[in-house]
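Below is one structure, written out as structure tokens; comments come after it.
The complex appears here minus one protein chain, its other protein chains still in place.
Order of writing sets the labels: A and B. Residues in every chain begin at 1.
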Amino acid sequence: MIRSNKSVRRIVALAGVAALSLTAACGSSDDGDKSSSGGKSDLCGKNIAFLGALTGDAGALGQNMVNGIELALKEYNDKNADCKINLKKFDSQGSPDTAPGLATQIVNDDSIFGLVGPGFSGESLATGKTFFEAGLPSISPSATNVTITQQGWSTWHRVIGNDDAQGKADAKYLTTTAGAKKVFVIDDGQDYSKGLAGTVKTALGSALADSDQISVGQTDMSAAVTKVKASGADAVFYGGYYTEAGLLAKALRQGGFKGTFMSGDGSEDPNFVKVAGAAAAEGAVLSAPAGPAPSGFGATGLYATQAYDATNIFLAAVKDGKSSAKDINDFIGSFTGDGVSGPVAFDDKGDIKESKIYAYFVKGGKLDVDNPTAME
Amino acid sequence: MMAGMGSISARWDRVVDRYNAQPKIVKILWVTLLLVIAYAMPLLRPPIITTNSIDFGTVMFRVIAFALVALGLNIVIGYAGLLDLGYVGFYAVGAYTTAVLTVEHGSWPFFLALPLAIVVTMISGVILGAPTLRVRGDYLAIVTLGFGEIIRISVNNIEWVGAAAGIKNIPHPTGIGAKPEPPFKQGGLFEIPRLEWNGLVPSFDTEHKSAFLAFGSRDAVPYYWLILTVLILVLIGDRLVKASRVGRAWEATREDEDAAELMGVPTFKYKLMAFALGASIGGLSGSFYASSQAGYINPQSFPLLLSMLFVAAVIVGGSGNRWGAIAGGALVAYLPERFRDFADYRLLVFGLALTVLAVWRPEGLLPPRQTRRAKAAEAEIDALEEGDLEETPNV
Partner (left out) sequence: MDFGALFGSFDNFASFTMGGLVFGAIYALIALGYTMVYGVLQLINFAHSEVFMYGTFAVAWTFVLLHGTGDANWSLGKALPILLVALVAAMLASAAIALVLERVAYRPLINKNAPKLIALISAIGASFALSEAMGLRDRFAKWLGVDDNLANYVSPKKARDVYTNPVTIEPHKLFEVGGYNVTDVDLVIVLAALVMMFALDQFVRRTRFGRGIRAVAQDPESAALMGVNSTRVVQVTFLIGGLMAGVAATLYMMKIGATRQSAGFLLGVKAFTAAVMGGIGNLRGALLGGLVLGVMESWGAAIWGNEWRDVVAFILLVLILLVRPSGLLGEALGKARA
């Protein structure tokens, strides 16, 4: 049960291993040379765990992350046939109620030395204590809620910018780049959405026209549209996911709204355009704390690049000969490198130090995922 | 196929009959044995039953939490015959009251907050029941459904109770023995190892022990012991109430409200009592949920769907029979976790199972005694009417 205890004993035996070269996380710098590490790690043959939604309504997002993780593991295992690392997947369906049981299972499984995940903010908050008390290092590719890193869980990290950074950038984009005078802010009442929309509202200041909140699964947007029109806003920001975002954009256009429609990473999905219809989606701006995947990158979908980077940090720790939970955690904390999603380094709370927010545009009836603009 | 199911059903009935026919002392022995096994369950980790991809202790905690909820809802549905489709509302009220008192707007210890959570839930039951119990049964279903949604939407939108972000860091119950010191010390008086099975050969797993009795975030077993104890206490209380004048009044009201009223039973009062009592047990269960392992609740944990599952639990088990309700609650919580390997098909199979079960055994798995007696009597009358007394089942 006490993983760290055992591992501490192990690390004494491995006292000579102290290579602290901070290898970069991207695959290109690995190039198969193992000379930088001080020998075969204790962790060979062990597992990285993934905790997140693999089935259920958000299952597609979890699958994206698994694609990223599996790509990183495949690249590593191909080069290090004598020290393979495998993946154990735990499907929470994105539910904070299911996640604690899985977290307990993970911390009781001695073959797991690190966690990529949890996928969403709710399950992160529900499992954070369990992972912290058991001392299992984790890197989330996608949980962006601001409060998670304020809990003092020193084993918790994320390779994605939090909602605060994105919200501020979005507000600035709307008022300066898009030149909006009055912005109407809508969210879907979920934790992520309220957080993001809340930051946007604060950052907008006097440019905030009014705000409203719809609910997930709502399809009748007429009341919201009437409110937007009554407020005389020339831009709408929506915090939430692509289905409601699409329906809202469609209803707004059909109701005669002509201004800018903007939303965050929850809506950055080709399905947004499908739901809204090409005509209504045209010109919409969707921000995300992630750049496009480099050409030739073998995993597709939102959060695949972050999951790939998170996995590579663990693999770098393995290469570096780290094997105790504490050493791995320290390694992650002091890690610096360039991932496929951008530069990776963590601050003392576990947040990524530098996160670039990108604006994606709907152009010619399609979400242009390859040419986003970096936002300030 | 149907005939095969029928014989399983008959066999089940025979097992129940045989148990009921035992002398009291044998019954007590059986119950004691059952209790010991129940407490040791998450440590015994029997093969086949144990869940492999999710922590068995956590699953067992949920199983008992569901059983407790089903027991409470059984008072409302089974005893008083009131269909409550918004029971999750009470569960949420209990959880939120606990969370608000222990962390959000106070720092009460859990065991002090618990009784108040029960009282608050009971009051909310009275507030909901007083106006709505006057409307007819089927409408009550939709009104309670609305109540469940109102509670969920309200907590989602009211900042005072944390809104959509929920409430974090809800303290665990106070344990016995040394305080846990994460990440190395579990605390507690002593630690109990669990069994590890290699095929059918058990061995002690000394790596992963459960602390008696300290509550942390790493191990669900102490929570399981706690809630199992509560379940047993509630079970005893349930038995006492059911056997009392109140229980008989519920029965009379359920069977024929007008007749009961004519016989001088204040049916409204008793219905309200059932509603409030049922609500308070829901609150109790919610309170334990809030302070469990994760110490985190948010509005998404209380969807309408959960109400449906609760009702399903009671009906599947056999509405009106406390053991049936417990079995139903346990099954509804356990089966989806046991068969996680079929992750994608979990809900599909669950839905099909509900329908098949309802059609195959409408009175539930463990119907209350009266129902089974009535069924037997009916069979006898049918047999008499057909004139073939020889084949009358021996009842």
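One rule holds in what follows: contacts are C-beta pairs under 8 Å (C-beta built on N, C-alpha and C of every residue); 3 or more make two chains touch, one makes a residue touch a chain.
All values derive from a computational prediction rather than experimental measurement.
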Practice task
Give the residue, chosen from A:227, A:326 or A:349, that touches the chain omitted from the document.
Solution key: A:227
Exercise for the section: Can you list, in ascending order, the chain B residues touching the missing chain? Expected result: 77, 83, 131-132, 134-136, 138-139, 141-143, 145-147, 149-150, 153-154, 156-157, 304, 308, 311-312, 315-316, 319, 344-345, 347-348, 350-359, 362-363
Handout entry: chain A residues touching the omitted chain (full complex)
Key = 56-57, 59-60, 63, 189, 212-215, 217-220, 222-227, 229-230, 242-243, 246-247, 250, 254-256, 271, 273-275, 277-280, 365
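By definition in this document, only the chains that are shown with their structure count from here on.
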Exercise for the section: Return the distance between the CA-based centres of chain A and chain B, expressed in whole Å. Expected result: 37
Fill in the blank from the handout: Contacts from chain B onto chain A in the complex sit at residues 53-55, 57-59, 62, 153, 156-157, 163-166, 168-169, 180, 182-184, 186, 207-209, 216-220, 292-296, 298, 300-301, 337, 340, 343-344, 346
Fill in the blank from the handout: The residues of chain A that touch chain B in their complex are 1-2, 4-5, 54-55, 90-91, 93, 95-105, 107-108, 110, 122, 125-127, 129-130, 132-135, 145, 147, 151, 189-191, 193-195, 213, 215
